[in-house]
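The complex is shown incomplete by one protein chain, all other protein chains being positioned as in the whole.
Naming follows writing order (A and B), and every chain is counted from residue 1.
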Amino acid sequence: MTDLNVWFDVEDSGEVHVVRDVSFSLGRGERIGLVGESGCGKTTALLALMGLMPPNATIAGRVILDGADLLVGGEETVAPHRWRSVAMIFQGAMNAFSPVHRIGAQIVEPMEFHGTCRGNAARSRAKELLELVGIPATRFSSFPHELSGGQRQRASIAMALACEPKLLLADEPTTALDVIVQAQVLDLIARLSDQLGLAVILVTHDLPLVSGLCHRTAVMYAGQIAEMGEAATIVHDPRHPYTRLLFAATPDIDGEGTIASIPGTPPRLDQAFTGCAFAPRCDVVIERCSSLVPVLARSGAGHAVRCIRPGVRP
Amino acid sequence: MSLASVETVAAEPGAVIAAPAGVVRAVLRTWSARIGLVILVLFLVVAVFGPWLAPYPTTPTSGQIFAPPGPGHPLGTDDAGVDMLSLILKGARVSLIVGFASACVAMIIGGTVGVVTGHFGGRTDSFLMRVADYFLVIPDVPLMVVMAALFGRSLTNIIIIIALIYWASTARLIRAQTRSVRERHFVRRAKSIGAGHPRLLMTHIVPQIVPLLIANTVLMIALGIYAETFVTFLGLGDPEATSWGSILQDAFAASAQTNGAWWAIVPPGLCVTVVVVGFTLVGQTVEEELNPRLRVGHLAYRRFRVRPLGGDLSRD
Partner (left out) sequence: MTGTYLVKRVVFAFITILVAITVNFVMFRALPGDAVSGLRCRQCTVEFKRAQIHDLGLDRPLVVQYALYMRGLAHGDLGRSLRAPYPTVTSSLWEPIKKTIPMITLGTIFSIVVGVAVGVIAAWRRGSLVDRGATGATLAAYAMPTQWLALLFVLYVAGWLGLPSSGVNDPDLQVAQVLGTVSWPDLAWDQFKHMILPALAIGIVFAGDYSLITRSALVETLGEDYVLTARAKGLPPRRIIRRHALRNAMLPIATLMALSLGTIVGGVLVVEYVFSYPGIGLAVVEAIDKRDYPVLQGAFLLLTVGVVLANLIADLIYPKIDPRVTLT
């Protein structure tokens, strides 16, 4: 059983509190979507999970994998787990590959370095992985610029799987791709997750993606988790005003309904919040919202909301 | 020395043109630029007021030949007995003038060519860029030397020659910037409204070019001062003019280095080095401000910090 428990209490980049109290746990083969606007801290949370922070960052929190806290010793303790336990694919995989090295070599590299396998065994495994993601093995010797965007993204998935990680972090893997390719890539991720028991954290700002792919969803706002629960529940019964508005702002595939955008802008992160972070933009806000700091509280089975008026509609 | 070519070819034309106020602020803010500015102001003052500040006039000799630094002559004297400090102060003027003038001419030539080729394109573009490529490949000092040897030794000649050698990199840079500006929306819009070329150029394109041109010119000034020392050292400078380069050349001709007369050698070269550094610092900062390549590095020597969790954190 892979039990991942994540706690991010504080993270300062020059005294800006970018991620606050983010925690959730994942089991084997479980997929969770992390949703939110740009700048809400979701990418940072992912990077912090792997300890990929710049020197001006401070992390507090625990990342527990199979009982061991990865972050307790900072870089020292988390580094050995990179790629072996946790791997990542990035937005715009165009640049995830070094342009001067061949794809195959880049997939083999972590394998040989971490000792997963070497030499010819590594090369054939790399080719297998390429096939697994739907890229012909002949592309092993190609350079990244010789592949299309979608192929590169899939290749980066193959690369991520090189050392048989237990957890895959996907940071907006589909943003730069066209719709058909998007679907292919997401489908691939779901299949691999089911096949290999791979846990996935999918970060995106695109809501509809999540419901198709993930078991659970967490909605982030201003560095905090606003709402978390089963994906289906969140879609049909969003309890947090932000989540509700987020769905309303997303065009329906039938083209029905009006498209509303959420007025205002996300709050600055260099101060502590007085009251709820979403209050200035909330449509069911009351007096108490600006003075009381809401905590993440249970609201139904497997559902948590950070709001003092969950489920209330205007 | 590839000063201008290093900086200007490496910089990609930026999409953001910072307002002049922003640039000035940035210059004042950055440490390196501040130092550069101090240096420049200092030498500018020296250049303007030099001859009056000098303790001795330089024509009648005022001391012994190659006298070491001592009372009355803080920097010693040169091979003719002229006070070194006075020489340096006087030389500042010529060196800086050559630098400024050649940079201005290069800026005019390079800027014009750059804008014209970038905006109009076509056959003029290809032709002029071939010419520019040629000037970029040809080794600079030999060409300068040959031209100076052929066309005579005068200050004006040197200024023109230096400008002729170095206009090409400016042209390349400005051309790239012009082309990127051309593609941008507001220019397209203006064009579709029917703005004619002159209007387009003046009101829209040129303002976007000028800041970069100025940044480039600052670096060019350094290059001009530097280049002048080479031409002069090889005996092709204006025999009437005193510049830091000529002071160095005189010292060499009189074998100051084998006579241990360090005071005749160190000051002029030091001045050139310091001034070039000053201009480079300021120029680089201005260029960075205009072409922000502010990248977060993904790899660094120091590590991120870990803070222990505090307080009671019971979650479900």
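Odds and ends about this structure:
By our rule, a contact is a pair of C-beta atoms (placed from the backbone, for glycine too) under 8 Å apart; a residue touches a chain by one contact, two chains touch by 3 or more.
Owing to the predicted nature of the structure, the values given are computational and were not obtained by experimental measurement.
Set against the missing chain, the residues A:G29, A:G92, A:G275 or A:G311 yield one that touches it, A:G92.
The omitted chain makes contact with just one of the residues A:H17, A:K42 or A:R82: A:R82. By the touch definition given at the top, chain B reaches the unshown chain through residues 1-3, 5-6, 9-10, 133-134, 136-143, 145-147, 149-152, 222, 226, 229-230, 233-236, 245, 248, 251-252, 256-258, 260, 262, 265-266, 268-269, 272-274, 276-277, 280-281, 293, 295-301.
Chain A meets the missing chain through residues 50, 52, 79-84, 87-88, 90, 92, 95-101, 109-110, 113-114, 143, 145, 156.
FYI, only the chains that are shown with their structure count from here on.
Centroids of chain A and chain B (each the mean of its C-alpha atoms) stand 49 Å apart. Of all the residues in chain B, the ones that touch chain A in their complex are 296-298, 300-310, 313, 315-316. Looking at the complex, you find that chain A touches chain B at residues 7, 9-10, 23, 51-62, 71-75, 296, 298, 304.
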